[in-house]
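Below are the structure tokens for one structure; questions will follow.
Every protein chain of the complex appears in place save one, which is left out.
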Amino acid sequence: MEQNKTREGFSIVGYRTYVFIWVILLLLLALNIAVSQILVKGITVLLNIIIASCMALLDLVFFMNLRHEGKFLKLVVFMAIAVLTLIILFTFSDVWFRAG
Amino acid sequence: MEDKREERDYGGAKYGMWFFLLTEILFFGGMFLLYSVFRYRFPDQFHAGASEENLVLGSINTVLLLTSSLFMAAAITAVKRGNNKLSVILQALTVVSGVIFLIIKGTEWGEKISKGLYPASPVLLKTGKGEILYFGLYYVMTGLHGLHVLAGIIVISFMMYYTATGKINKNYPVRLENAGLYWHFVDMVWIYLFPLFYLVT
Partner (left out) sequence: MEDGNMDLQSSFYHDGGGRRGILGWLLSTDHKRIGIQYLAALLSFFSVGVMMGLLIRLNLLSPGRFMGAQRYNELFTIHGIIMIFLFIIPGLPVAFGNFFLPIMIGARDVAFPRLNRLSWWIYLTGATIVAFAIFLHGTPPDTGWTFYAPYSIRVKANIALAVLGVFVLGFSSILTGLNFVTTIHRMRAPGMTWFKMPLFVWTLYATGWVQMLATPVLAITLVFIILGRIAGIGFFDPTKGGDPILYEHLFWTYSHPAVYIMILPAMGVISEIIPVFARKRIYGYHAVVFSALGIAIVGYFVWGHHMFVSGMSNTARVIFSFITFLVAIPTGVKIFNWLGTLYKGSIVADSPMLYALSFLFLFSIGGLTGLIQGALAPNLQLHGTYWIVGHFHYVMFGGGGFAIFAGLHYWFPKMFGKMYSERLAKLGWFLLFIGFNVLYFPMFILGYEGMPRRYFDYPPRFHTGNVISTVGSWILAVGLIIMFGNLIRSLFRGEKAPSDPWGGRTLEWTVPSPPPSENFGEIPVIGDGE
């Protein structure tokens, strides 16, 4: 489109890109709903989380413009999510293995 | 004096908002932790509790937030291209979407409360432990999320004012970008909340 950088070098993302991502998000939403209506118990929640995570990733990378940010920011976003994931996993090392 | 310096440090201002959002990940994370433990322990009762949810309303709400994120992202592009007027309109659409979201959410809450399904209600306490936990999580998680939506609506309203008066402009878009980051994050939390409460099979 017209300009994709401002004077100071801020990257400008075009409207088309955003609309495109929005459409994909809506499709993923539909997919998530469909999966939950059709599939079997155990697998569904996993698929739900995976699809939701794809949606979240799109939101993060495109809407929040993480793809244009530096390595440091990408690293710390990843680390925060990793820390949360590990905290949950470590808690499950208790919850899952409790006797009785 | 500080104002000018903060203006000049575009990168620093963005870092500040990103770091704040990271703290929010951990804040909501505690709730997701509880949800995962309790759902692991009471899968059937979570299903029973979730059968109270209105999938249509929930889906509409999700579409609303996703679309509001689109509006917000576009609003930032508009400002960066010097089109403040368009930006204000897009921000207004974001706010409107957010308000409708909250209204729908409020209706859902009202419906449940009228059925007697609220924390420590006599009706709820008669159901299974898993259901009690489910509804506790429902109100806490959607409630805190809703508060964040409300905060976002207020913040973006201020941003609309700044954009209209030119304080936010193509040379100084960072405040709007930061508001956008916050709004997208709130959207992201809902992206996870939706399947956890509406798609429980």
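We just call them A and B in the order they show up, numbering each chain from 1.
Simple rule for what comes next: a residue touches a chain if its C-beta (ideal position, glycine included) is under 8 Å from a C-beta of that chain, and two chains touch if they have at least 3 such contacts.
None of the values given here were measured: they were computed from a predicted structure.
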{"item": "Residue of B:I132, B:M160 or B:A179 in touch with the missing chain, whole complex considered", "value": "B:I132"}
{"item": "Interface with the undisplayed chain - residues on subunit B", "value": "2, 6, 9, 11-12, 15-16, 19-20, 22-24, 26-31, 33-34, 37-38, 41-42, 119-120, 125, 128-130, 132-133, 136-137, 139-140, 144"}
{"item": "Where the missing chain touches subunit A, by residue", "value": "72, 80, 83, 86-87, 90-91, 93-99"}
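Please note the rule applied: only the chains that are shown with their structure count from here on.
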{"item": "Inter-centroid spacing, subunit B versus subunit A (mean Cα positions, whole Å)", "value": "15"}
{"item": "For the subunit B and subunit A complex, residues of the former touching the latter", "value": "10, 14-15, 18-19, 22, 25-26, 29, 32-33, 36-37, 39-41, 43, 55, 59, 62-63, 66-67, 69-70, 72-74, 77, 80-81, 170-171, 173, 177, 180-181, 184-185, 187-188, 191-192, 194-196, 199-201"}
{"item": "Interface residues, subunit A side, partner subunit B - complex", "value": "2-3, 6-8, 10, 12-15, 18-19, 21-22, 25-26, 29, 32-33, 35-36, 39, 41, 44-45, 48-49, 51-52, 55-56, 59-60, 62-65, 69, 73, 76-77, 80-81, 83-84, 87-88, 91-92, 95-96"}
